[in-house]
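A single protein chain has been omitted; all remaining protein chains appear in their positions.
Per-chain numbering from 1; labels A, B and C assigned in written order.
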Amino acid sequence: MARKINRIGVFTSGGDAPGMNACIRAVVRTALYNDLKVTGILQGYQGMISNQFIDMNSRSVSNIIQLGGTILKTARCADFRTPEGRKLAYENIKAEGIDALVGIGGDGTFTGIEVFSREFDIPVIGIPGTIDNDLYGSDFTLGFDTACNTVIEAIDKIRDTAASHDRLFFVEVMGRDSGCIALNSGIAGGAEAILMPETGTAIDDLIGQLEKAADGKKTSTIVIIAEGEMNGGAYNVAKRVKSKFDFYDTKVTILGHLQRGGAPSSFDRVLASRLGFAAVNLLLAGKSRRVVGLRGNKISDINIEESINNKAFKLADDMIELSNVLAI
Amino acid sequence: MARKINRIGVFTSGGDAPGMNACIRAVVRTALYNDLKVTGILQGYQGMISNQFIDMNSRSVSNIIQLGGTILKTARCADFRTPEGRKLAYENIKAEGIDALVGIGGDGTFTGIEVFSREFDIPVIGIPGTIDNDLYGSDFTLGFDTACNTVIEAIDKIRDTAASHDRLFFVEVMGRDSGCIALNSGIAGGAEAILMPETGTAIDDLIGQLEKAADGKKTSTIVIIAEGEMNGGAYNVAKRVKSKFDFYDTKVTILGHLQRGGAPSSFDRVLASRLGFAAVNLLLAGKSRRVVGLRGNKISDINIEESINNKAFKLADDMIELSNVLAI
Amino acid sequence: MARKINRIGVFTSGGDAPGMNACIRAVVRTALYNDLKVTGILQGYQGMISNQFIDMNSRSVSNIIQLGGTILKTARCADFRTPEGRKLAYENIKAEGIDALVGIGGDGTFTGIEVFSREFDIPVIGIPGTIDNDLYGSDFTLGFDTACNTVIEAIDKIRDTAASHDRLFFVEVMGRDSGCIALNSGIAGGAEAILMPETGTAIDDLIGQLEKAADGKKTSTIVIIAEGEMNGGAYNVAKRVKSKFDFYDTKVTILGHLQRGGAPSSFDRVLASRLGFAAVNLLLAGKSRRVVGLRGNKISDINIEESINNKAFKLADDMIELSNVLAI
Partner (left out) sequence: MARKINRIGVFTSGGDAPGMNACIRAVVRTALYNDLKVTGILQGYQGMISNQFIDMNSRSVSNIIQLGGTILKTARCADFRTPEGRKLAYENIKAEGIDALVGIGGDGTFTGIEVFSREFDIPVIGIPGTIDNDLYGSDFTLGFDTACNTVIEAIDKIRDTAASHDRLFFVEVMGRDSGCIALNSGIAGGAEAILMPETGTAIDDLIGQLEKAADGKKTSTIVIIAEGEMNGGAYNVAKRVKSKFDFYDTKVTILGHLQRGGAPSSFDRVLASRLGFAAVNLLLAGKSRRVVGLRGNKISDINIEESINNKAFKLADDMIELSNVLAI
């Protein structure tokens, strides 16, 4: 039988992502609507250890749905990796009256609540929030759609100037070990080549592609480079290409952390609202150790171990294939 | 056995939608990649009748992936509804050498190619392109995501000024008979109330909601009104609310056709690329009378009759429910 | 000799405008830098009467430079127009320790502080903040540049769809009695016609212009209509044009209050920072009853009576002329 929950603790952890605030809002308001109380835990796991708690009401989350970042902040926390740290965290949240947790973040976040719930028998739900879109159990993670929009706005601007000259542009995008942002934004931006960890393009192959594009009389060429691909990032690729292929003037853009910010897209805000709503409803239904996600056009949930233990393979086959076909 | 196709005709029809150009580009380049020829048909069915054809090569679709509207233009065409009109259209496209059609648009577009392919035995594929998201067979139609982003950018701006005053804003959005844009942008915009054809909110109920919001000390209230809802649009709703509820200063925004334009979002460009790629591959595989669409995270296809004959019910139950819960 | 000022009161009044927060930030930080204290007065003159004061430090204005609206809110205040109301306001701000005022707003705001400073001998500085750009003494008022950018983004989107069809779009923009937003955004948006209070275009003349454009084979026509022009707004103009000129399908967009919101442009943020900085420096220099403004590329200041008593003529002659020449 499900235990009665009185107070939910909500936190964000890991790299921040657009849509986290919309998700916090959904968790808080869904909980309040169901007569639960809500504590916001600041700085993720660090806040559990150092007692950074704030009581949240409906107005605490007014006018935040459109904000990038996270009002609860995030931080790394070495202490939570130790049994002593987790014990202290548990005592603190118990003293605060928190009897269930909703954690928004990536695989590190999920690993944390998984261990925590095993050790202290507290209900936990994970919500996938990372721009990298590298989690198993959801077609899309919070922030990924916004990050792709941010990248293509940059590519569109670069293409304006690319069309005016004969230039070769290298744009480095985020994604850690995942090429998901690179592949999606590369297709959406009409890039001539996309370098990803998953496909592992060698420099010589890239040069071959660029030569083909030059023959086709393209006036400009844009190459998207995932930060995790094997050639060491945009600067290194640019340097190596330039040494073999000096027809073009090469230019580098490193988008960096601006990809983590910005007002979330409609897609991310709707997804955030649905996931936060679903997470609280799962807790109310007596569930624990679940990760909510979007599958197809429906919200569903899987075991947290299943999410943690499966490596994500997000790159759809048709997309890898068409990225080559459409670049002609 | 599949007939050999030599030349594809591609056209856009109905209301234009962001992503149509990205989709045209994908159709053209996928066809060229497979050694097919491509004719662009201007002005939709009207162009078939009045012989508005352009031969398309890879450069014809350079630098259009980011453009709103459609380079092939659209038009209404009464003549195509007559057997004589269609016969003329068929003779024209045959003379042009077109032996398969890809039509991008809404249900009117699909109805047209369905009849046409029955009468003249020409292979046809439909691609769902409309901001209204009201077609059966695809979780998302081309342009819907961009339109929602456009609406929430407007709502975000209105909320800035709303937060500075005690005001009641009515924002009318598109969607014809569908509340899909209203529901998604209303949730994403954090609207206090959403009036949709599907839910049919009476003015008295709306006033009840607004009074509850006023009690909760919200400093601003934004109401999203789908153009197809039963009270006759934002101006009429505003007038009737104002007469019963004069606490607030009421303001109306009619977004109108700006919702049909704008650079397509990353989501719409990727979707457009995948759908265009899939449509040509279906033709190459000898298929006809199919509508391609996104289901889950996969591209699939259904019979065109199935798409035409099913009324779309796109509003997910959890979304209607959460739109009330989160507005508290 | 200048009196020693210890505490500045800052407020926003009238319609809000993008850049007001950036200006509040500049006033607060410049004052603090010079060892003055600062009180934020909420709701403009109303806050003086009802004692809505908040003490402001450097962190009070952190992370607001990019926000539309005003964190100090604005309100209308009938009481301040009475001598009794102003007396109460003065007693309240005196009790708060405020010995100088910076008011950000339009002519109503300036009229208020002008009377107030005469009656109670308190130093006052006015900062022009309104999207309408209708104040004498500054080439640009805070928020005008952002509002023009908002309007042209809307026009650009409408033009996407306009280029796909043969349509006539009417876009109504703000500006009260001023055509400044209409003229600037009309030129910047490439509108085919601009209806403004200053130029007074009759419907028959407009129809003449539209016929000329139709002859020139323009595929789309966009008409910008200032809310204060003589024909009664976009809906009325559209109706009257339609009845005489049915070649086009006519569509109306009412942008409304979204023009008052949005993240301020770089221009508005820099202007806001310079004006706020200058206002405090004037008070420190013992000045009062001045309005600061941008003239050329320099910040200057004029007597507040001069600003109030002069009607603004902001529409540069070359711009009115070129708006006709470039629409061909």
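In this section, a contact is a pair of C-beta atoms (placed from the backbone, for glycine too) under 8 Å apart; a residue touches a chain by one contact, two chains touch by 3 or more.
Small disclaimer: the values here were computed from a predicted structure and weren't measured.
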{"item": "Neighbouring shown chains of the undisplayed chain, as defined at the top", "value": "A, C"}
{"item": "Candidate in contact with the missing chain, chosen from C:79, C:139 or C:198", "value": "C:139"}
{"item": "Selected from A:6, A:57, A:82 or A:161 as touching the chain missing from the view", "value": "A:161"}
{"item": "Residue among C:206, C:263 or C:291 that touches the chain left out of view", "value": "C:263"}
{"item": "Contact with the hidden chain (one of A:92, A:130, A:150 or A:221)", "value": "A:150"}
{"item": "Those residues of chain C which, in the complete complex, touch the missing chain", "value": "22, 25-26, 29-30, 32-33, 58-59, 62-63, 65-66, 139, 145, 148-149, 151-153, 156, 159, 163, 184-185, 187-190, 216-218, 263, 265-267, 269-270, 273-274, 277-278, 295-299, 316, 318-319, 321-322, 325-326, 328"}
{"item": "Chain A residues touching the omitted chain (full complex)", "value": "12, 16, 18, 67-70, 73-75, 150, 154, 156-165, 167, 169, 219, 251-262"}
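In this text, only the chains that are shown with their structure count from here on.
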{"item": "Same or different residue numbers at the chain A/chain B copy interface, by half rule", "value": "same"}
{"item": "Rotation in the CA alignment of chain B with chain C, degrees, nearest 5", "value": "180"}
{"item": "Most distant chain from chain A, judged by the mean position of its C-alpha atoms", "value": "C"}
{"item": "Geometric centre distance via CA averages, chain C-chain B, whole Å", "value": "36"}
{"item": "Whole-Å gap separating chain A and chain B, where each centre is the average of the chain's CA atoms", "value": "28"}
{"item": "Residue list for chain B, restricted to those that touch at least two other chains", "value": "156, 159, 163"}
